[in-house]
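With one protein chain removed, the remaining protein chains of the complex are shown where they sit.
Order of writing sets the chain letters: A and B. Residues in each chain are counted from 1.
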Amino acid sequence: MATEATAPEIHGHRSLQHHFENMEQQREAGTLGMWVFLVTEIMFFGGMFLAYTLYRSLYPAAFASASNHLDITLGAVNTGVLILSSFTMAMAVYFTQIGKRRPQVLCLLLTLLLGLTFLGIKAVEYHDKYEDRLIPGRLIPGHSFNPQVQQEGQPVDPHKLHLLPGATVEKVEMFYWIYFAMTGMHALHMIIGAGLLTFLLIFSLKGRFDPEYHSPVEVIGLYWHFVDIVWIFLFPLLYLLGRHLEHG
Amino acid sequence: MSEHIVSVRVYITIFLVLLGGTALTVVAAFFDFPWQLNTIVALTIATIKATFVVLYFMHVRYSSRLVWVIVAAALFWMGILFALTFSDYLTRDWISIQPY
Partner (left out) sequence: MRAIESFEVPAPPRVNYINAQYGLKSWLLTKDHKRIALLYLGSITFFFFIGGLYAMMIRLELLTPQGDLLQSTTYNKVFTQHGIIMIFFFLIPSIPATLGNFLIPMMIGAKDLAFPRINLLSWYIYLLGGVITIYALLAGGVDTGWTFYTPFSTTFSNSYVVATGLGIFINGFSSILTGLNFIVTIHTMRAPGMTWFRMPLFLWSHYATSLIMILGTPVIAITVLLLAFERLAGVGIFNPALGGDPVLFQHLFWFYSHPAVYIMVLPSMGVISELIANFSRKNIFGYSFVAFSSLAIAVFGFLVWGHHLFVTPQSVYAGMIFSFLSFAVAIPSAIKVFNWTATLYKSSISYDTPMLYALGFIGLFTVGGMTGLFLASLAVDVHLSDTYFVVAHFHYIMVGGALMGYLGGLHYWWPKISGRMYPEGWGRFSALVIFVGFNLTFLPQFVAGYLGMPRRYHAYPPEFQVFNVLSTAGASILGFGMLIPAIYFVWSMRYGKHAEANPWHLPGLEWRTQSPPPTENFEETPIVTWDAYEFAPREETEVVGKFGPELERI
């Protein structure tokens, strides 16, 4: 195993691919490739953020009512979970860079478990929406969008939708479609990330990565941080937009 | 290897800043600010959090200028999508069209 990489290229590292001149070029290419891919992801989510922005500006009351019905505690906890997982991912890269395999594997494992936790909490939230008949359209055949609306003078029921003045159920459905589309797409990316982390774990346990070659860890770390950033924006936009309009 | 290794202390600091930002944005959400300030406050906090993730967790602070340009370009392009689309939606009622 190579000890230290200084100016002269290391030829013949077992992970050097034949079309690259040296490990430095390979690493640069890998990192650049992931950044270019993240650009495509930014534009991909961008389309949905556009739709969200447009309809929120058109139907503010409905969006606020719908948002207030989301569970802010679960959302905030999930945000904390993802931020922690980003930290553990960064630490995993760190330990790989300095060649400490045990902590590296541990951090990768923690990242994976935190990611799965996020998905679990998301599943709970989705289930709650299912129970309250808030799944839009015919996404679930036979179980169409049909929430119960909180009426005046009735005891407050957390499962019922409280409509602010100006909000209609139809526009609330629009919010929920955007909510499921965006968080669903985000969750899909988390699942893919969890799969990639599993691969990383397996290769780490086999000792494939060292300070000389750890590009996959770094590059998948970039992907993971990106998914975290998307959630950093999703959380306030979806969960927090109408809280200040809740009066008691 | 020309890689810069970020220290653990930096990572821990950024992590705590991110958690703090999350708490702050939740608390701020319940205060009724005038005009559109609620949205602006929330987006500002989110942007700051995202910036820290990009600069430190994703190492952009220590990366080549090319990576900076790539990140800036992506944000700029999303900006184009938003700006020109909203140039339509925001100006639609500037002119009243009389139906025939």
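The rule is short, and it goes like this: contacts are C-beta pairs under 8 Å (C-beta built on N, C-alpha and C of every residue); 3 or more make two chains touch, one makes a residue touch a chain.
A quick note: this is a predicted structure, and the numbers were derived from the prediction, not measured.
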Among A:M48, A:L113 or A:L245, the residue in touch with the chain that has been omitted: A:M48
Sites on subunit B contacted by the missing partner chain, in the whole complex: 66, 73-74, 77, 80-81, 84-85, 87-92, 94-95
Subunit A residues that touch the omitted chain in the full complex: 18-21, 25, 28-29, 32-33, 36-37, 39-41, 43-48, 50-51, 54-55, 58-59, 136-139, 170-171, 173-174, 177-178, 181
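In this text, only the chains that are shown with their structure count from here on.
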Residue ranges of subunit A in contact with subunit B within the complex: 5, 23-24, 27, 31-32, 35-36, 38-39, 42-43, 46-47, 49-50, 53-54, 57, 72, 76, 79-80, 83-84, 86-87, 89-91, 94, 97-98, 211-212, 221-222, 225-226, 228-229, 232-233, 235-237, 240-241, 243-246
For the subunit B and subunit A complex, residues of the former touching the latter: 1-3, 5-6, 8, 11-12, 14-15, 18-19, 22, 25-26, 29-33, 38-39, 42-43, 45-46, 49-50, 53-54, 56-58, 63, 66-67, 70-71, 73-75, 77-78, 81-82, 85-86, 89
